[in-house]
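Below you'll find the structure, written out as C-alpha cells, and then a few comments.
Removed: one protein chain of the complex. Kept in place: all other protein chains.
Lettered A, B and C in written order, each chain numbered from 1.
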Amino acid sequence: MAERRPAGTLVGRGLSVSFGPLTAVDGVDIEIGPGECVGVIGPNGAGKSTLLNLLSGAVPADRGSVRLLRGSTEVRLDRAAARVRARHGIARLFQTARLVPDWSARENVELGVRTAGPAAWLEALGLPTSKRRAAHRARAAEEALARVGLVERAGFRSAELSLGQQRLVELARILVADARILLLDEPFAGLSRSAREVVAGLVAQLRDEGVGILLVEHDLSQIRKLADRLVVMDHGRVLAAGPVEETLADPEVVKRYIGDVELEIGGALEEPAAPAPQPVAEQRSGPPMLQVRDLRVFYGPVAAVDGVSFDVAAGEGLGLVGPNGAGKSTILRGVAGLLRASGDVELAEQPLGSLATPDRYRRGLAFVPQTLTAVVDLTVEENLRLSWLTGTRADRFAEALDRVGELFPEVLDRRSEQAGALSGGQRQMLAIGRALMASPRTVLLDEPTAGLAPGLVPIFADALARLRATGVAVVVVEHNLGLVRAACTHVLGLQAGRPVWHGPTERFDAAVAHEVFLGAQPDTTQEEQVHS
Amino acid sequence: MTTIAPAAPARRDVSPARHWRWTQPGLLLTGGALVLLIDPGPFDLRVITLVVAYAVAATGFNVLVGFAGIVSIGNSVFLAAGGYAWALLATSYGPLVALLAGVVLAAVIAALAGVLLLRLRAYYFAVATLALGTLGTVVVRNWTAVTNGDAGITNVGYIKVFGLSGVPSIFVAAVVLLALVSFLQEALRTSPVGQAMIIGRYDPPAAEGIGVSVAYTRVVAFVLSAVTAALGGALIAQLAGGAFPDQFATTSAISLLVIPIIAGRGWRWAPLVGAAIVIALPEYLRFLAEYRLVVYGAAVVLVALFLPGGVHQVVRAVAERLGRSRG
Amino acid sequence: MRTRRIVHAAIAFLAATALAACSTGTDSSASPSAAPAAADAGITIGIDLPLTGASAAPAENMRKGFELRAKEINDAGGVNGTPIVLDIQDDAGDPTTGVALVDRFAQSNAVAIVGTYNSPVVLAQSEAVARAQIPQLVFAISSAITRQNNPWVFQTGPTDLGQIDGIVEWLKSRGLTKPAILTDTTAFGSGAKPVLEQGLTEGGLTPVLSDTFAVDAADLSAVLLKAKQSGADHVIAWTVGQPYATLAKGAQQVGLGLPIIGTASAADPAVARLAGDAADNLFFQDSVNREKPQVKEVVERWSAHFGGTVPSDALVAHDMLTVITDGLRAVGPDRAKLRDFLETYRNDTLLTGRIDGVWQYTPQNHVGLVGGNLVWKQYDKGTIKVVDGS
C-alpha cells in the first residue's frame, strides 16, 4: 500500500477515540498527500476537531494508527506526543489564535524557527556569537511576515493585532517552521472578507508549494476554492468522501450538512404521545413574553452581535439559525446576562437590562447552555436541584422533578449517578430538564441536538413542543432545521451577528435555508466578533 | 497580496531585538559605583548589600515565576546550599570554588526534585517544595558533623574584590553578580529557551503544538532558580558572617516568592525592585515599631489582590500615560 | 557590531572581577568609630531582641524588664542628669538582621548594645561588634560566645558551662548518677547538647540517654518514656520556658517519677500556668532569689506597672540595664571607656544571683554570673519554692 503513495503523505487508519460514553471519532481513515488540500465538513459535534487533535497528537487515539510516509520507509506516530509530531513537520492551527499577547508579532513568529538544543543554550548564555543566530531568526520571521503581508506590523504586540492579523501571524509561524503537513481548524472563522481572502491565498500558496493541508471548515465557498478532496463527517464517522463537487452534490450530504431531518421529526410528531404545537394559534395574540430590542452583545469592546430585535410570545418558539460564527449563541448569552449587552430585554414587560443573571433566572428566564456544561461532579438529581434552587421555585421540587420524569424518564432513572457518566443525549436531556426545574416562563436553548444521534432528535422536538404547550416561550439556537421546523413558530436567520431573515417557520423553505447557510456572507469590519 | 488594515495605531517596536541587553548590567554597575561614591553609613550600606544579594537570589526565581509560571516555597534549600557551601569552603579553597560548589549542589538538588515533583499541579507543587524546605532545615539542624547544627558556622570570611574590605567588598561583588545574572536573564528571555518557557506557561497545548517540551522547560526553570538562589545564599552568609539554619528557613523562601510577584512577574527589574520592597522596606519601617509587619503584610495582600502586575503595572501605566501625552 | 564589542567588554570586566575576587578576606579591620557625644535628647542605648519569631515570648518579658528599668532610672533623674533612651529593635532571631542591627546601632549614636537573646545571632554579630567597636552585653548563655573572647562582648551568665557545674555538684550531693539528657532542637538546646554531654561525663555522670525534642510539640511523653526506660535516675532537660510545661505534663502521663532538672528559664511563669501541679519535682537553678529585698521592691513595681508575677528574664534584663547605666555614670557615654569600665565591674546588689551573689567582670572573664551563684528551686503544687541547701 504505502509504496504507491508519495513521500510526505500523512496516513490515519481506523482512528477512534471516546470521551466517557461519547465516541467522538469512530474508525476514521484519512490521508493527506503533499500538495493536497483535504476539506472536512460536517455538523457540530461530528468529530472534526477531534479528528484533527488525533492527527496532531493533542489527543491520543484509543485505536488506529498515524503514519508519515518517507519514500519507501514510514514513521509511525501513533504514540508520539504532539511536540514530536510537530518536529516531524506536522503543524496545527487552533480554532482561536494562540499567540503570546505581550509579544510582538515577530517574537511570536520566531517561536516557529527550530533551534537545536546546544545552539539555543549558547544563545541563552548571551554569547556574542548568538547575535547572529538571533538576527537570522528575526530575519526569517520578517520574511514570513512579509509573505503574509504583515511585515510593517512585525513590532506590534500581538494583542494589538486584529483577529485576522493574529491568524496570519500564526500562519507565518508555520511558514518559518516549514511544516510539511498543515492541520487547519476553521481558519476563516470570524475573519472579515478581506482577511479570508488573504488567508485563503496563503493556504493555496502553501498547497501549491507541496504542503499537505487538512482544512476543517464550515464556509463551503472556501472549501470549494481550496479543497481537492472533501470528507464529510457525521457522528464521528466518515459519511462521504471524494472530489468536492460530487460529494457536495450528494443529497444525503446536503441533508445532513444543512441538518434537514424533517421526515424523522414528522414521524415522531405523528405519534399520539406528542401533542402537535396547537396552543400556538391561541396564544399568538398574547403579549410578548420575551421582547428583545436592538440587542448588541459585546466581547470586550467589540460588538459580536449588532442590532438584533425579536419578540416571542407565550407558547411561541423562535429558532435562531445561521452558519457558525453568526452570533446565535452569543445572543442567548446576552439575553441571559452572561455577556455584556446593550439594548432592551424585557421578560413579561419587566426590563431585565440591569439585572444580574441569577436575578433574571429568578424572574423566570431559563438558559440551557450548549451540551456537556452540566456540573459533572454533581449527581443528576443534584444538578436538577441546583437549577430548581436558582429558578423561580414556582413549583415544589418534587413536582418539578416529576415533570422532568415524565419527559425524560431515562434521565431520572440515573438520578443518583454523576452527570459526567451520562451519554451525550442524556446530558442534553438533563440540560433541558434543568431548564424545566426552574419552572421558567422563557427558555433559551443553545443547540440542544448538537452531536446527537438523529434518532434522538424527535424526542427533543417533542420536549420543546410540550414545553410550549405549557405556555412557555422558547428560543432555540439550532443547526438541525428539522427540529426548528417542528418546534418553532418563527425563525430568525443570522449571519455575522446581523439578522438576515425573519419570519414564520412556514416561509422558511429550502431556498431561504440555502441562502442563510451557504450564501455569501456579508463583509463586516468586526472580525473579532467570533471570539466565542 | 492584500494586507489587512491595522487594528491599532502604530506603536513603538516591542520586540526584544531593540532592547540593548547590556543597558541593565551597565546601569547596575554604574549604580553600584555611585553608591560607593556616596558612601552611606555602615547600616545603610549593609541593607543595600542585602537587597542586592536577595536580588541576585531572586533573579532565577523571577525566571521561574515570571517565565515558567511555577510557584515554589522551598527555595530556601538552595539559599542554604549556597550559604553552607560558602561557609565550609571559602576560607580554605577560595571564593570561586565555594560559589561554584554551592551552585552545583543546588542545581543537582533542583534537578532531582524537579524531575520528581514538577508534574504536580500548582498548589501540590508549592506545598511539596515547602516540605522540601522544611526537610532541608531539619538536615542542616541535625547534620551537626558538617553544619555544626544551630550554632552555625562562623568566621566564614567574605569575597574580597579590588582590595576593598568588609561590607563594601561584599557589596561590589554582589553588584557584579547581579549585573551578570541580569544580563543572563535578559539573554535567556530573548533566546529560544526562554521563549519556550514563556509559551509553555502561557499555553501548554500550543507550545507542544510547535515542538516545545513543556516538562523539560519547567525543570530547566527550576534549576536556574536554584542556581541564583545559591549565589544569593553565599552572599547572605558573608553578610551575616556565618551560616545558620534560621537564616535559610521558610521565611526566606517566602521572601524569595514575594519579591518577583510584588514587583511584577518576569519584569527584568523585578528582582531588584522587589528585593528593595521586601528587604529594605521593613528595615526602614522600623519607626513603626511593632506595627511594621502589619503594614508590610497588608501591603503584600493589597498588591497581590488588586495590583496583579505589581510595581511593573504602575510603571507601565505611567510610561504609557507619558507616551500618550507626548505624542 | 557595537553591541558585540560592549558585550565583550562586559565579559572581560566580569572575568577580571572574578580573578580579582580570588581571595577570601577574614579580617575585621578596626575602623575606629567616633565616640558618640551625649546628645541633649538623652543617651541612646541600643536594645536588640527577637521580638517576633520563635523566641518572641521571652523577648517580650525582657523588653518589659528594660522598659521598667529605664523608667526607674529616668524618674530618678537619668544618668548624671541625662535621661537614657532605649532604641528597641527586633532581629526576629535572624542572624543577618542581627548583624545589620549592630551597624544600625553603630550608625545611630547608641553608646552600647544590650541583647540579643539567641546565641547564633550573637555569634554572627561578634565580628561586626568588634569592627564597630561598640560594647555589647548579651543574655545568650552559650559558652561558644565565651570562647570567642571578643573584647567587646559581655555575657550576663550563667553560661551553660556555669549552670552545668552547678548541676553536677548538686546531683552528686543528691547521689544521682545516671542522667538522661533531653535538649530542645532550637539553637539553645542543640548548642548546649555537646557541652552537657562533655561536662557531665567529666563530672563522672555518664549520660544513659541523650535525645532531643521540639519546643512546639503538642506532646513530649514519647521521649520521656524513652528516658524512663533508659534506666536513668534523673532527667536533665535543656530548653527555654514554656516547653517545661509540656515536659511536665508528659512526665505525668508516662508516670516518669524521676526528678527533671531544668535551666534557669524553667522559672518562667508560663510553666506554672500551663502545667499546674504536673510540674512538681521539676528542679532548676534560678538566677534570681526572690527573697532578696531588691527583688521584692522590683516585684512590687512590676505588679504596679504590668501586673502579674515577674519572669526571671525580665529581672535579668533589669540588671543588664543597671550594669550599663552604672558604667555610664562612671565614665560617661563613651563606647571605648564603657568597655574598659565593664572589665572592672563588680556588683553584689543586683537582682540576679544569691543573697551574697556577685556579678563580676575581669579582662579574662566576660561572664557576669558564674555557676555557683545560682539558687536551686523546685515546683511544688504549682508554685516555686527554694530547695534547702541554696
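Convention: contacts are C-beta pairs under 8 Å (C-beta built on N, C-alpha and C of every residue); 3 or more make two chains touch, one makes a residue touch a chain.
Quick note on the criterion: contacts and distances are computed from a predicted model.
Undergrad: Would you kindly match the missing chain to its UniProt protein name, picking from "Sarcosine oxidase subunit delta", "Branched-chain amino acid transport system permease protein", "Acetate CoA/acetoacetate CoA-transferase alpha subunit" or "Glutamate mutase sigma subunit"?
TA: In UniProt, the chain that is not shown appears as "Branched-chain amino acid transport system permease protein".
Undergrad: Of the chains that are displayed, which are in contact with the missing one across the whole complex?
TA: The chain that is not shown touches these displayed chains: A, B, C.
Undergrad: Which one touches the absent chain: B:Ala33, B:Val108, B:Val146 or B:Ala304?
TA: The one listed residue touching the chain not shown is B:Ala304.
Undergrad: Among the options B:Ala33, B:Val108 or B:Ala122, which residue touches the chain absent from this view?
TA: B:Ala122
Undergrad: Which of these, C:Ala214, C:Val299 or C:Val331, touches the one chain of the complex that we don't see?
TA: Going through C:Ala214, C:Val299 or C:Val331 one by one, C:Ala214 is the residue touching the chain not shown.
Undergrad: For subunit C, which residues lie in contact with the unshown chain of the complex?
TA: 51-54, 56-57, 59-60, 185, 211-214, 216, 218-219, 221-223, 225-226, 242, 245-246, 249, 252-255, 270, 273-274
Undergrad: For subunit A, enumerate the residues touching the unshown chain of the complex.
TA: 338, 356-358, 361, 367, 369, 373-378, 382-383, 385-387, 389-391, 434, 438
Undergrad: Can you list, in ascending order, the subunit B residues touching the missing chain?
TA: Residues in contact with the chain left out: 65, 69, 71, 73, 116-117, 119-124, 126-128, 130-132, 134-135, 138-139, 141-142, 250, 254, 257-258, 261-262, 265, 290-291, 293-294, 296-301, 304-306, 308.
Going forward, only the chains that are shown with their structure count from here on.
Undergrad: Based only on mean CA positions, could you tell me how far subunit A sits from subunit C in angstrom?
TA: 72
Undergrad: Where the centres are mean C-alpha positions, what is the separation of subunit A from subunit B, in Å?
TA: Going by mean C-alpha positions, subunit A sits 44 Å from subunit B.
Undergrad: So how far apart, in whole Å, are subunit B and subunit C when each is placed at the average of its C-alpha atoms?
TA: Inter-chain centre distance comes to 35 Å.
Undergrad: Return the residues of subunit B touching two or more other chains; collapse runs of consecutive numbers into ranges.
TA: Within subunit B, residues 21, 183 contact more than one other chain.
Undergrad: Mind pulling the residue numbers of subunit C that touch at least two other chains?
TA: Residue numbers touching two or more other chains: 3, 7.
Undergrad: Tell me, which parts of subunit C touch subunit B in their complex?
TA: By the definition above, subunit C touches subunit B via 3, 6-7, 10, 13-14, 17-18, 20-29, 31, 51-52, 54, 88-90, 92-96, 98-100, 103-104, 106-108, 118-120, 123-128, 131-132, 142, 144, 185-191.
Undergrad: Applying the document's contact rule, which stretches of subunit B touch subunit A when the two form their complex?
TA: Result: residues 1-8, 10-18, 21, 183-184, 186-188, 190-196, 198-199, 202-203, 205-213 of subunit B touch subunit A.
Undergrad: Report the residues of subunit A in contact with subunit B in the complex, numbered from low to high.
TA: Per the touch definition, subunit A meets subunit B at residues 56-58, 81-84, 86-87, 91-92, 94, 98, 100, 102-104, 106-107, 110-115, 120-121, 123-126, 130, 134, 137-138, 147-150, 152-157, 160-162, 164-165, 168, 173, 177, 192, 194-195, 197-198, 201-202.
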